[in-house]
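Every protein chain of the complex appears in place save one, which is left out.
Going in written order, the chains are labelled A, B and C, and every chain counts its residues from 1.
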Amino acid sequence: MTEPLIARMTAEELGRFLEDHFPGMNSRESRFTVEAVNGRSVRLRMSYHDRMLRPGGTISGPAMFALADISMYAAVLALVGPRLLAVTTSLNINFLRKPGPADMLGEATILKLGKRLAVGEIGLRSVGEDELVAHATATYAIPAE
Amino acid sequence: MTEPLIARMTAEELGRFLEDHFPGMNSRESRFTVEAVNGRSVRLRMSYHDRMLRPGGTISGPAMFALADISMYAAVLALVGPRLLAVTTSLNINFLRKPGPADMLGEATILKLGKRLAVGEIGLRSVGEDELVAHATATYAIPAE
Amino acid sequence: MTEPLIARMTAEELGRFLEDHFPGMNSRESRFTVEAVNGRSVRLRMSYHDRMLRPGGTISGPAMFALADISMYAAVLALVGPRLLAVTTSLNINFLRKPGPADMLGEATILKLGKRLAVGEIGLRSVGEDELVAHATATYAIPAE
Partner (left out) sequence: MTEPLIARMTAEELGRFLEDHFPGMNSRESRFTVEAVNGRSVRLRMSYHDRMLRPGGTISGPAMFALADISMYAAVLALVGPRLLAVTTSLNINFLRKPGPADMLGEATILKLGKRLAVGEIGLRSVGEDELVAHATATYAIPAE
């Protein structure tokens, strides 16, 4: 990437696009908000809901997977513009600490934007905490325009 | 594993344990059933619900992650017996094909059961189909008894 | 993959192709032999050499990575025919047991052969042993013909 990557969508545009096309994403039980778009990074917030808890009072793996996956998707969209059919081809996630019942932030950074594949890393944190709760890397297939 | 791995829980016992301790797992929107326990392998069925769909009519990544994660958890439990606090430390998933709106099966096989870590692989299929829809590997931390 | 995957190269052809194009692969310190091609699976043998050892008398991670990577490469080649520039885009490996100083076998199976990406899994064993020493999944980019 000798040329800098420039976002083609603002946080507002991204949020509206996600809501329009993923009506099920935001429900009584899960809510994702695009907080910031910054070059090749995007930050999302996942609002806490009791349904996300698993025994031990920690947020479930699938809820964290969803945050990582949607954060990555938003970061790809921000760079390539709104395209519906970008799909995750793989995602690797390491669970590092147990997040308590609180909102979580997902920050996705694109490491490579190729013509056909985008690769990124995603850090997950509890709101107000410094340490990572989980760390993921993901690959997205980018369809021809 | 020179000694064969022997399941300590039946499909019924596993199902009851999961329902007792993960009351949120089975709801109007998701339902997981333990179909079979076979040595070091366990097969789960995830009943289809409209909320699992994403644009394009395919089942969402988080729903498939949940199936992979719970299948692996069930396979670990089957071998070590009911222990609440086993936790996923990492999960790597490759999405291979787009599953249509149908029940999905997750078949988890334990590759290694150590004192502290279990490693397994999980194949996901749509009911009635031969080909894998997704393939995952996962690591679980096993707490001291 | 409704249509079965049929190998386009024999074990001999694969071995010759790898030797011709990767002259550095087989040296005094490493030797890879294609033992079998079977539909969408390929088995390679990595001959043992002292240089592969790390402290504790076990075969090094990089040597096992090489075996996994080359086995996967061979399995892709067997299906798509000889193309030089297929490249690994990602590889995830779990180390399960410590392999002693002996030849190792790598068995790669293609899980999906798409137009642009191939995904496979690879099991590594010590010769004469049943249990897996390591397990990997890998993604290969397939160039346009």
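Criterion: a contact is a pair of C-beta atoms (placed from the backbone, for glycine too) under 8 Å apart; a residue touches a chain by one contact, two chains touch by 3 or more.
In this text, all values refer to a predicted model and were calculated from it rather than measured experimentally.
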{"item": "Options A:58, A:71, A:88 or A:137, residue touching the unrepresented chain", "value": "A:137"}
{"item": "Absent-chain contact - pick from C:5, C:36 or C:53", "value": "C:53"}
{"item": "Contacts of chain B with the absent chain, listed as residue ranges", "value": "89-90, 92, 116-117, 119, 139, 141"}
{"item": "Positions on chain A where the hidden chain makes contact", "value": "1-2, 92, 94, 96-97, 111-112, 119, 121, 131-132, 135, 137, 139"}
{"item": "Hidden partner chain, residues of chain C it touches", "value": "21-22, 24, 27, 51, 53-56, 61-63, 65-66, 69, 84-85, 87-95, 98"}
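The rule is short, and it goes like this: only the chains that are shown with their structure count from here on.
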{"item": "Farthest-lying chain, centroid of Cα atoms versus that of chain C", "value": "A"}
{"item": "Inter-centroid spacing, chain C versus chain A (mean Cα positions, whole Å)", "value": "33"}
{"item": "Gap in Å, rounded to a whole number, between the CA centres of chain C and chain B", "value": "28"}
{"item": "Centroid spacing, where centroids are CA-atom means, of chain A and chain B in whole angstrom", "value": "23"}
{"item": "Numbers and ranges of chain A residues touching at least 2 other chains", "value": "89-90, 92"}
